[in-house]
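For this view, one protein chain was removed and the others were kept in their places.
This part shows chain A:
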Amino acid sequence: MEDRIYEKYFRQHRLPHIWCPGCGNGIVMKAIVEAVEKQKLNRDNTVIVSGIGCSSRASGYMDFDTLHTAHGRAIPFATGIKLANPKLNVIVITGDGDCTAIGGNHFIHGARRNVDLTVVLFNNSIYGMTGGQASPMTPVHKKATTAPYGSVDRPFDACHLAEAAGAAYVARSTAFHVQHLTDMIAGGIARDGFSFIEAVVQCPTAYGRKNKMADPAQMMMWMRDNAVMKAAWDKLPTDKRDEKFPIGVFYQHEFTEYGKAYNEVIEMAQGGKK
């Protein structure tokens, strides 16, 4: 009998997880293993690499080779793993602070370089692990412990950033749209190149409570009401967009994957191809 997905892909002895009640991270973590199952990846050839923060604790629960790196550094580690052993499927788990603040340089250069990685950014709009500080993806006017009067920093749109930097695949979904999210991640795994998927997740504890959305269900309803499929979004007049945001696959490009390009360097250096 086929194992049930939780039993197959999670380290039972490491559960329950440390996330707060109502946190959306578990939903995204489950969507990742559903996508792994869907793409029929060999589990022993699949590595999960994470940074530091709430999102990045996911690696410890997942029964693969897993690497919990330093803050912001998951993409360089993942790059080394993939180039050193191209047979491995490498999935990166990161957060909005980890990926776009301290890891921002690695993120844009990862997208530019186009190594075959699948990067899933858990966007909870806040630094959760340290207790609710503003991140580069906290919306303007939203409150955080380091933005008690509301944030005045303009946030990144990480999907625009990934596309502009040269990612091969860029998509967004939410913890509410679980099937859609799984499909978005599966599409990223299937793409040979740097794939980026932003998963909007609720953080009722550190973000919601400060911003009049303390109830996790209320935060998920907000996702339901404000996430708009890309095709509909494109037709939506600008004045009707308001708090709404698009989900779906935004960009797909056929760029030469870095490792394959480097194989030609090896061939040239060895006197083969000129």
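In this section, contacts are C-beta pairs under 8 Å (C-beta built on N, C-alpha and C of every residue); 3 or more make two chains touch, one makes a residue touch a chain; residues count from 1.
As a working rule, contacts and distances are computed from a predicted model.
**Q** Pick from "2-oxoglutarate ferredoxin oxidoreductase subunit alpha", "3-oxoacyl-[acyl-carrier-protein] synthase-1", "Cytochrome c-type biogenesis protein CcmF" or "Phosphate ABC transporter substrate-binding protein, PhoT family" the UniProt protein name of the chain that isn't shown here.
**A** "2-oxoglutarate ferredoxin oxidoreductase subunit alpha"
**Q** One chain isn't shown here. Among A:D44, A:D239 or A:E254, which residue touches it?
**A** Once the missing chain is taken into account, the touching residue is A:D44.
**Q** Determine which one of A:N25, A:T69 or A:T100 touches the chain that has been left out.
**A** If we include the chain that is not displayed, A:T69 is the one touching it.
**Q** List the residues of chain A that touch the chain left out of this view.
**A** 14, 43-45, 47, 49, 59-60, 63-70, 73, 75-85, 87-88, 105-106, 108-109, 262, 265-266, 268-270
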